[in-house]
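Written below as structure tokens is the structure these notes are about.
Heads up, one of the protein chains got dropped from this complex, but the rest are sitting where they should.
What follows is chain A.
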Amino acid sequence: SSNEHKLNFKKSKEACLSYIQDALLQKQWKRAAEFLTCYVESLEKDYSREHIGPSEMIWRIGTEILWHHSHSSMKEFSYFMEQMKTLGVKRYLKVCLEHVFHLLCNGQIDEAYQNLSLAESWRFGEQTAIQGKEMKLIQAYRGLLDYYSWSKQKNILLEHGEDGFSDLAVEQEMHGYFRKAAVNLKEIIKIPGVWDVFVKCYVDLLEFYGDHNEARQVLNEYAYNSRFPANPNAHVYLYQFLKRQGESKKSLISALKILHDIVPSHELMIDFNTMLQKSKKRKKRRLGLEVIFAALDYAGWKENAKAWSCLARQVKQIVTSEKHLDWIKQEWNSRKDWWPAFHFSRYLAKRNWQENKSLSYEKALVAGILLGKDCKYFKHVSQQGCKAQLKRFRMLKKFVNRHNPVYLRISG
């Protein structure tokens, strides 16, 4: 506090900024605006040594305030953005992009498109090259909006098509949008990055026009090119495409393999396991077991009846065939310390029974095999089930009793 009494311009503005920050954090937009009004005169001073200068501060803070303030309108917002564009040439394209995002959030697609076109035509000496990345993004988003227009036209066409009308003008327009969109989308996905939305749209276009090879190539690149950041969605898109194309199980499985590695809890793991279980190859079936166990490690899957039924099915199949019990043993080894409390507690037994009988059935089967017929979960559920005179529960009880020795071998 020794500097409290020495007040100068710089300190006064620093203090001002911290008041703005507090106000923003507490969503007090009026107060933030009040202090920002006092802060803006910093623009008249040169801060070229600072990391973030007042012009950038004002842009960011002003954007927040105008976006949230109840008395502000889109018109005000756009006016402000235009000012910000003139304020810092080094940020010009960035400001344009953010402005476009806000317009899109507000549903002003046409205005967003106009702004993008304008930005695209911007040239400013060496800045144009320096801001090349932003330019690519601008072009990509314009491509996206072109795709959106294409999509609209396509829908119109399909409607008319049903009625038996064919509209040449609409078709022409549609193709026009396709060309524009394709060019820009193709460009951006060449650059390593996360481009989910662009990739999806581009693939959609390609598929529509029957260029499946190109689509496949694009998706492969996106998923497997090591220069691109690891992205689970890339694999999902590839998988979905292959499925649409009716590819063999083999290629589908290979598409999901990496997804399992990156995101073992992904929802597609059920599909994956289902395919793997049915495979003739032992290795694949083994993998299937690993996959389903791994998925059920996650809390989000605890109540997923489908997942449990996959596991139950596979466990049942293994136990019945009495082959590869060691697989179960291997998987259970690292889980036997915590799965019982995690999935098979008495509390869960009661709850599962009350809420979802199918779920409790599947789980009881697994519990019975892994923990034996005397485990809390199995006991409670099978008791309840037999009491309720449900046939399958009686069957379940018989099955588990018959295969109880397995438990002893597993628990080893």
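Going forward, a residue touches a chain if its C-beta (ideal position, glycine included) is under 8 Å from a C-beta of that chain, and two chains touch if they have at least 3 such contacts; residues count from 1.
Here is the rule we use: contacts and distances are computed from a predicted model.
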- Record-based protein name (UniProt) of the chain missing from this complex, from "Calcineurin B homologous protein 3", "TATA box-binding protein-associated factor RNA polymerase I subunit B", "Aspartoacylase" or "Pyruvate dehydrogenase E1 component subunit alpha": "TATA box-binding protein-associated factor RNA polymerase I subunit B"
- Item | Omitted-chain contact residue, chosen from A:Phe35, A:Phe241, A:Tyr361 or A:Phe393 | A:Phe35
- Return the single residue from A:Glu44, A:Glu126 or A:Asp337 that touches the missing chain. A:Glu44
- Message: Could you pull out which residues of chain A are in touch with the chain that's been left out?
- Response: 1-2, 4-10, 12, 15-16, 18-19, 29-31, 33-38, 40-41, 43-49, 58, 62, 65-66, 69, 71-72, 76, 79-80, 83, 86-87
